[in-house]
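One structure below.
Complex shown without one protein chain; remaining protein chains in place.
Here is subunit A:
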Amino acid sequence: MTPILKIKDLKKHYPVKKGLFGARSTAKSLDGVSLEINKGETFAIVGESGSGKTTLGKTLLRLIEPTSGSIFFEGTDITHLGAEPMRQLKTDMQIVFQDPYGSLDPKWTIGRTLEEPLRTHFSLTDSEVAEKVSRILEVVGLTPRHALRYPHELSGGQRQRVGIARALILEPKFVVFDEPVSALDVSIQAQVLTLLQDLQKRLSLTYLFISHDLSVVRYISDRVGVMYLGKMMEVGPTEALFSEPLHPYTQALISAIPQPDPEQRRERIVLEGEVPSPRNPPSGCVFHTRCPHVMPQCLTIVPELQRISEGRYTACHLYNNK
(Lines give C-alpha, C1' and ligand atoms only; values in the text may rest on other atoms or scores of the structure.)
Protein backbone atom coordinates (compact mmCIF):
# COMPACT_ATOMS: atom_id res chain seq x y z
CA MET A 1 0.00 0.00 0.00
CA THR A 2 1.22 3.44 -0.85
CA PRO A 3 0.86 6.33 1.55
CA ILE A 4 -1.43 9.09 0.23
CA LEU A 5 -0.30 11.36 3.01
CA LYS A 6 2.93 11.41 4.90
CA ILE A 7 4.02 13.79 7.60
CA LYS A 8 7.47 14.04 9.05
CA ASP A 9 8.33 15.53 12.42
CA LEU A 10 5.48 18.04 12.19
CA LYS A 11 5.57 20.78 14.84
CA LYS A 12 3.25 23.61 15.67
CA HIS A 13 4.38 25.91 18.45
CA TYR A 14 2.33 28.90 19.44
CA PRO A 15 4.14 31.84 20.99
CA VAL A 16 2.82 32.57 24.46
CA LYS A 17 3.61 35.66 26.48
CA LYS A 18 3.33 35.32 30.19
CA GLY A 19 2.18 38.49 31.92
CA LEU A 20 2.82 42.00 30.72
CA PHE A 21 6.60 41.86 30.65
CA GLY A 22 6.87 38.12 31.05
CA ALA A 23 9.24 35.94 29.14
CA ARG A 24 8.05 34.63 25.81
CA SER A 25 7.58 30.90 25.68
CA THR A 26 5.81 28.52 23.34
CA ALA A 27 2.84 26.25 23.65
CA LYS A 28 3.68 23.02 21.90
CA SER A 29 0.42 22.06 20.29
CA LEU A 30 2.10 19.58 17.97
CA ASP A 31 5.56 18.39 18.89
CA GLY A 32 7.21 16.25 16.30
CA VAL A 33 4.45 14.07 14.89
CA SER A 34 5.27 11.65 12.07
CA LEU A 35 2.64 9.64 10.30
CA GLU A 36 1.78 7.79 7.13
CA ILE A 37 -1.77 7.33 5.94
CA ASN A 38 -2.41 4.72 3.27
CA LYS A 39 -4.74 5.06 0.35
CA GLY A 40 -8.25 3.90 1.11
CA GLU A 41 -7.87 3.44 4.85
CA THR A 42 -9.45 5.21 7.78
CA PHE A 43 -6.83 6.44 10.16
CA ALA A 44 -8.17 7.63 13.49
CA ILE A 45 -6.51 10.03 15.89
CA VAL A 46 -7.64 9.79 19.50
CA GLY A 47 -6.68 11.97 22.38
CA GLU A 48 -8.02 14.18 25.12
CA SER A 49 -8.92 17.83 24.63
CA GLY A 50 -5.71 19.77 24.13
CA SER A 51 -3.77 16.79 22.85
CA GLY A 52 -3.29 18.54 19.50
CA LYS A 53 -5.46 16.26 17.39
CA THR A 54 -7.52 19.09 15.85
CA THR A 55 -4.34 21.11 15.27
CA LEU A 56 -2.92 18.10 13.46
CA GLY A 57 -5.96 17.80 11.20
CA LYS A 58 -6.00 21.48 10.32
CA THR A 59 -2.23 21.63 9.83
CA LEU A 60 -2.42 18.85 7.24
CA LEU A 61 -4.60 21.11 5.08
CA ARG A 62 -2.42 24.07 6.00
CA LEU A 63 -5.36 25.86 7.57
CA ILE A 64 -2.81 26.21 10.34
CA GLU A 65 0.76 26.75 9.17
CA PRO A 66 3.21 24.28 10.73
CA THR A 67 6.21 25.64 12.63
CA SER A 68 8.47 22.97 11.18
CA GLY A 69 8.39 19.53 9.66
CA SER A 70 6.99 18.52 6.32
CA ILE A 71 3.76 17.27 4.78
CA PHE A 72 3.73 15.12 1.66
CA PHE A 73 0.50 14.60 -0.25
CA GLU A 74 0.68 11.94 -2.97
CA GLY A 75 4.44 12.21 -2.89
CA THR A 76 4.64 16.00 -3.28
CA ASP A 77 5.92 18.19 -0.50
CA ILE A 78 3.10 20.65 0.18
CA THR A 79 4.62 22.21 3.30
CA HIS A 80 5.73 25.33 1.49
CA LEU A 81 3.34 25.31 -1.43
CA GLY A 82 2.26 28.80 -2.47
CA ALA A 83 -1.21 30.12 -1.81
CA GLU A 84 -2.60 29.48 -5.29
CA PRO A 85 -1.44 25.86 -5.82
CA MET A 86 -2.49 25.15 -2.23
CA ARG A 87 -5.91 26.58 -2.99
CA GLN A 88 -6.21 24.31 -6.02
CA LEU A 89 -5.10 21.32 -3.99
CA LYS A 90 -8.26 21.74 -1.90
CA THR A 91 -10.12 19.83 -4.59
CA ASP A 92 -8.20 16.75 -3.42
CA MET A 93 -8.04 17.38 0.32
CA GLN A 94 -11.08 18.34 2.33
CA ILE A 95 -12.16 18.71 5.94
CA VAL A 96 -15.45 18.26 7.78
CA PHE A 97 -15.68 20.37 10.90
CA GLN A 98 -16.79 19.43 14.36
CA ASP A 99 -19.50 22.00 14.85
CA PRO A 100 -22.37 21.57 12.38
CA TYR A 101 -23.89 24.81 13.71
CA GLY A 102 -20.88 27.05 13.27
CA SER A 103 -19.43 25.71 10.05
CA LEU A 104 -22.31 26.76 7.80
CA ASP A 105 -22.88 30.43 6.95
CA PRO A 106 -26.21 31.28 8.64
CA LYS A 107 -27.10 33.72 5.84
CA TRP A 108 -26.68 31.21 3.03
CA THR A 109 -29.07 28.56 1.83
CA ILE A 110 -27.77 25.00 1.81
CA GLY A 111 -27.83 25.08 -1.97
CA ARG A 112 -25.64 28.17 -2.14
CA THR A 113 -23.27 26.71 0.45
CA LEU A 114 -22.87 23.58 -1.64
CA GLU A 115 -22.46 25.51 -4.89
CA GLU A 116 -19.64 27.62 -3.50
CA PRO A 117 -16.84 25.04 -3.78
CA LEU A 118 -17.93 24.15 -7.32
CA ARG A 119 -18.08 27.74 -8.49
CA THR A 120 -14.76 28.46 -6.80
CA HIS A 121 -12.87 25.70 -8.54
CA PHE A 122 -14.65 24.91 -11.79
CA SER A 123 -16.50 26.85 -14.42
CA LEU A 124 -19.70 24.91 -14.80
CA THR A 125 -23.05 25.92 -16.20
CA ASP A 126 -25.89 26.61 -13.79
CA SER A 127 -27.66 23.39 -14.70
CA GLU A 128 -24.50 21.31 -14.14
CA VAL A 129 -24.03 22.93 -10.74
CA ALA A 130 -27.66 22.35 -9.79
CA GLU A 131 -27.41 18.74 -10.85
CA LYS A 132 -24.27 18.13 -8.84
CA VAL A 133 -25.83 19.77 -5.79
CA SER A 134 -28.95 17.65 -5.91
CA ARG A 135 -26.90 14.52 -6.53
CA ILE A 136 -24.61 15.14 -3.54
CA LEU A 137 -27.62 15.91 -1.35
CA GLU A 138 -29.03 12.52 -2.24
CA VAL A 139 -25.68 10.85 -1.63
CA VAL A 140 -25.59 12.12 1.96
CA GLY A 141 -29.21 11.18 2.53
CA LEU A 142 -30.92 14.52 2.12
CA THR A 143 -33.31 15.56 -0.63
CA PRO A 144 -32.80 18.24 -3.31
CA ARG A 145 -35.51 20.23 -1.56
CA HIS A 146 -33.09 20.86 1.30
CA ALA A 147 -31.08 23.10 -1.03
CA LEU A 148 -33.61 25.86 -0.45
CA ARG A 149 -33.30 25.72 3.31
CA TYR A 150 -31.22 27.78 5.71
CA PRO A 151 -28.96 26.12 8.29
CA HIS A 152 -31.21 27.13 11.20
CA GLU A 153 -34.07 25.22 9.61
CA LEU A 154 -32.17 21.93 9.75
CA SER A 155 -31.42 19.57 12.62
CA GLY A 156 -27.89 18.92 13.84
CA GLY A 157 -27.63 15.65 11.95
CA GLN A 158 -28.90 17.23 8.74
CA ARG A 159 -26.43 20.07 9.11
CA GLN A 160 -23.56 17.65 9.58
CA ARG A 161 -24.69 15.87 6.43
CA VAL A 162 -24.51 19.21 4.65
CA GLY A 163 -20.97 19.64 6.00
CA ILE A 164 -20.05 16.23 4.63
CA ALA A 165 -21.74 16.99 1.31
CA ARG A 166 -19.81 20.24 1.01
CA ALA A 167 -16.52 18.44 1.56
CA LEU A 168 -17.37 15.65 -0.88
CA ILE A 169 -18.85 17.70 -3.71
CA LEU A 170 -15.33 18.44 -4.98
CA GLU A 171 -14.69 14.69 -5.13
CA PRO A 172 -11.59 14.79 -2.94
CA LYS A 173 -9.24 11.86 -2.38
CA PHE A 174 -8.51 12.57 1.24
CA VAL A 175 -10.91 13.90 3.88
CA VAL A 176 -10.17 14.97 7.45
CA PHE A 177 -13.08 14.50 9.81
CA ASP A 178 -12.62 16.65 12.87
CA GLU A 179 -14.88 15.06 15.47
CA PRO A 180 -17.72 14.88 12.97
CA VAL A 181 -20.17 13.13 15.25
CA SER A 182 -19.32 14.41 18.72
CA ALA A 183 -21.93 17.18 18.51
CA LEU A 184 -24.67 14.75 17.49
CA ASP A 185 -27.05 12.51 19.39
CA VAL A 186 -26.00 8.88 19.67
CA SER A 187 -28.74 7.67 17.31
CA ILE A 188 -27.70 10.23 14.68
CA GLN A 189 -24.02 9.38 15.27
CA ALA A 190 -24.66 5.83 14.09
CA GLN A 191 -26.42 7.06 10.94
CA VAL A 192 -23.64 9.46 10.07
CA LEU A 193 -20.92 6.86 10.73
CA THR A 194 -22.66 4.34 8.50
CA LEU A 195 -22.98 7.03 5.86
CA LEU A 196 -19.25 7.75 6.08
CA GLN A 197 -18.37 4.08 5.67
CA ASP A 198 -20.73 3.74 2.76
CA LEU A 199 -19.29 6.82 1.04
CA GLN A 200 -15.75 5.60 1.59
CA LYS A 201 -16.50 2.36 -0.18
CA ARG A 202 -18.36 4.00 -3.05
CA LEU A 203 -15.97 6.87 -3.70
CA SER A 204 -12.73 5.12 -2.58
CA LEU A 205 -11.84 7.82 -0.10
CA THR A 206 -9.10 8.04 2.49
CA TYR A 207 -10.16 9.32 5.89
CA LEU A 208 -8.35 10.89 8.77
CA PHE A 209 -10.84 10.58 11.58
CA ILE A 210 -10.25 12.71 14.67
CA SER A 211 -12.19 11.79 17.77
CA HIS A 212 -12.08 11.48 21.52
CA ASP A 213 -14.75 8.79 21.47
CA LEU A 214 -13.05 5.40 21.60
CA SER A 215 -16.10 3.36 20.68
CA VAL A 216 -16.63 5.48 17.56
CA VAL A 217 -12.96 5.09 16.66
CA ARG A 218 -13.06 1.35 17.15
CA TYR A 219 -16.12 1.13 14.94
CA ILE A 220 -14.87 3.17 12.04
CA SER A 221 -11.10 3.03 11.80
CA ASP A 222 -8.52 0.64 10.34
CA ARG A 223 -5.60 2.12 12.21
CA VAL A 224 -5.36 4.36 15.24
CA GLY A 225 -2.88 6.93 16.49
CA VAL A 226 -3.03 7.94 20.15
CA MET A 227 -1.99 11.50 20.91
CA TYR A 228 -1.07 13.07 24.21
CA LEU A 229 0.18 16.64 24.63
CA GLY A 230 1.08 17.10 21.00
CA LYS A 231 2.96 13.82 20.70
CA MET A 232 2.04 10.51 19.13
CA MET A 233 2.16 7.89 21.88
CA GLU A 234 1.12 4.83 19.98
CA VAL A 235 0.18 3.81 16.45
CA GLY A 236 -1.30 0.50 15.45
CA PRO A 237 -4.08 -1.46 13.74
CA THR A 238 -7.37 -0.76 15.51
CA GLU A 239 -8.23 -4.26 16.71
CA ALA A 240 -4.71 -5.05 17.93
CA LEU A 241 -4.43 -1.72 19.68
CA PHE A 242 -7.77 -2.08 21.43
CA SER A 243 -7.26 -5.70 22.50
CA GLU A 244 -3.65 -5.33 23.52
CA PRO A 245 -2.65 -1.70 24.11
CA LEU A 246 1.09 -1.15 24.49
CA HIS A 247 1.55 2.31 25.87
CA PRO A 248 0.49 2.88 29.52
CA TYR A 249 -1.58 5.87 28.37
CA THR A 250 -3.42 3.79 25.78
CA GLN A 251 -3.94 1.09 28.40
CA ALA A 252 -5.55 3.64 30.71
CA LEU A 253 -7.75 4.99 27.90
CA ILE A 254 -8.93 1.55 26.84
CA SER A 255 -9.62 0.48 30.42
CA ALA A 256 -11.97 3.43 30.71
CA ILE A 257 -14.33 2.09 28.02
CA PRO A 258 -17.46 0.82 29.78
CA GLN A 259 -17.90 -2.94 29.49
CA PRO A 260 -21.28 -4.20 28.33
CA ASP A 261 -20.90 -7.42 30.33
CA PRO A 262 -20.82 -6.83 34.11
CA GLU A 263 -19.35 -10.34 34.72
CA GLN A 264 -16.28 -9.50 32.69
CA ARG A 265 -15.25 -6.52 34.73
CA ARG A 266 -11.70 -5.60 34.21
CA GLU A 267 -9.21 -3.57 36.16
CA ARG A 268 -9.70 0.12 35.47
CA ILE A 269 -6.53 2.16 35.38
CA VAL A 270 -7.35 5.56 36.81
CA LEU A 271 -4.93 8.31 35.85
CA GLU A 272 -4.00 10.77 38.57
CA GLY A 273 -4.19 14.48 38.06
CA GLU A 274 -4.85 16.62 35.02
CA VAL A 275 -3.28 16.82 31.60
CA PRO A 276 -0.30 19.17 32.00
CA SER A 277 -0.48 22.45 30.08
CA PRO A 278 1.11 22.34 26.61
CA ARG A 279 2.68 25.70 27.54
CA ASN A 280 4.76 23.95 30.11
CA PRO A 281 4.98 20.27 29.18
CA PRO A 282 6.88 17.87 31.45
CA SER A 283 10.48 17.06 30.61
CA GLY A 284 11.39 13.68 29.15
CA CYS A 285 8.30 11.65 28.40
CA VAL A 286 5.33 14.04 28.55
CA PHE A 287 3.24 11.33 30.19
CA HIS A 288 5.59 10.68 33.13
CA THR A 289 3.61 12.86 35.55
CA ARG A 290 0.65 10.49 35.35
CA CYS A 291 2.21 7.20 34.31
CA PRO A 292 1.81 4.25 36.69
CA HIS A 293 5.04 2.67 35.38
CA VAL A 294 7.24 5.75 35.60
CA MET A 295 11.00 5.01 35.61
CA PRO A 296 13.99 7.31 36.23
CA GLN A 297 14.85 7.72 32.55
CA CYS A 298 11.27 8.85 31.80
CA LEU A 299 11.95 12.12 33.60
CA THR A 300 14.82 13.10 31.33
CA ILE A 301 14.86 11.15 28.08
CA VAL A 302 12.15 11.70 25.47
CA PRO A 303 11.05 8.29 24.19
CA GLU A 304 11.02 7.91 20.40
CA LEU A 305 8.24 6.16 18.52
CA GLN A 306 9.68 2.64 18.09
CA ARG A 307 8.50 -0.36 16.16
CA ILE A 308 7.34 -3.19 18.44
CA SER A 309 5.87 -5.62 15.95
CA GLU A 310 4.38 -5.53 12.44
CA GLY A 311 2.57 -2.20 12.11
CA ARG A 312 2.71 -1.40 15.82
CA TYR A 313 4.64 1.52 17.19
CA THR A 314 4.83 3.09 20.61
CA ALA A 315 6.82 5.81 22.31
CA CYS A 316 7.61 4.31 25.70
CA HIS A 317 10.80 3.36 27.57
CA LEU A 318 9.13 0.19 28.85
CA TYR A 319 9.77 -1.40 25.46
CA ASN A 320 13.37 -0.25 25.05
CA ASN A 321 15.08 -3.64 25.30
CA LYS A 322 12.53 -5.90 23.77
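A few comments on the model shown:
Rule of thumb we're sticking to: a contact is a pair of C-beta atoms (placed from the backbone, for glycine too) under 8 Å apart; a residue touches a chain by one contact, two chains touch by 3 or more; residues count from 1.
In this text, contacts and distances are computed from a predicted model.
Of the names listed as "Cytochrome bo(3) ubiquinol oxidase subunit 3", "Glycine cleavage system H protein", "ABC transporter permease" or "Na(+)-translocating NADH-quinone reductase subunit E", the one that matches the UniProt record for the absent chain is "ABC transporter permease".
Screening A:E153, A:E171, A:D198 or A:E239 against the full complex identifies A:E153 as the residue touching the chain left out.
The omitted chain makes contact with just one of the residues A:T120, A:S215 or A:S277: A:T120.
Considering the full assembly, A:Q88 is the residue among A:T2, A:S68 or A:Q88 that touches the omitted chain.
Residues 58, 61, 63, 87-91, 94-95, 97, 99, 102-109, 116-117, 120-121, 148-150, 152-153, 163, 166, 170 are the ones on subunit A that touch the missing chain.
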